[in-house]
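With one protein chain withheld, the remaining protein chains of the complex are depicted in position.
And now, chain A:
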Amino acid sequence: MENKEKYWQENLRLIFICLAIWFFVSFGLGLLLVEPLNEFRLGGYKLGFWFAQQGSIYAFLGLIFWYGAKMNKLDKKYDVES
C-alpha cells in the first residue's frame, strides 16, 4: 500500500476512536443512559445530569487536543507536515 494511503487509513482509525468516545460521553452517558446514571452522585450533581451539562464538554476538549497531538506525530512519521 502506498504511503499516503497508509497515512489516511491511520487517520481514519484515529477519527473512528475519537468519534466513538464523542458519541459515548454525550449521547450515551448524557442522554440514553441518563436515568440509571442519575442514581449515582457527584457532589450535588446527579451523575447523568453532570455528564449532560458539564462532563461531555470537558471530554470534547480532551478529544480535540488528543487528536491534534496524535495527528502531529502522524504527520511527522509520514513526513507530510505543512
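The rule is short, and it goes like this: contacts are C-beta pairs under 8 Å (C-beta built on N, C-alpha and C of every residue); 3 or more make two chains touch, one makes a residue touch a chain; residues count from 1.
Here is the rule we use: contacts and distances are computed from a predicted model.
Chemist: Given the options "Amino acid ABC transporter permease", "N-acetylglucosamine transport system substrate-binding protein", "ATP synthase subunit a" or "Cation acetate symporter", say which is the protein name UniProt records for the missing chain.
Modeler: The correct option from "Amino acid ABC transporter permease", "N-acetylglucosamine transport system substrate-binding protein", "ATP synthase subunit a" or "Cation acetate symporter" is "Cation acetate symporter", the UniProt name of the unshown chain.
Chemist: Could I get the residues of chain A that touch the absent chain, sorted low to high?
Modeler: Residues of chain A in contact with the hidden chain: 4, 7-8, 11, 15, 18-19, 22, 26-27, 30-32, 34-35, 38, 42-46, 49-50, 52-54, 56-58, 60-61, 63-65, 67-68, 71-72, 75, 80-82.
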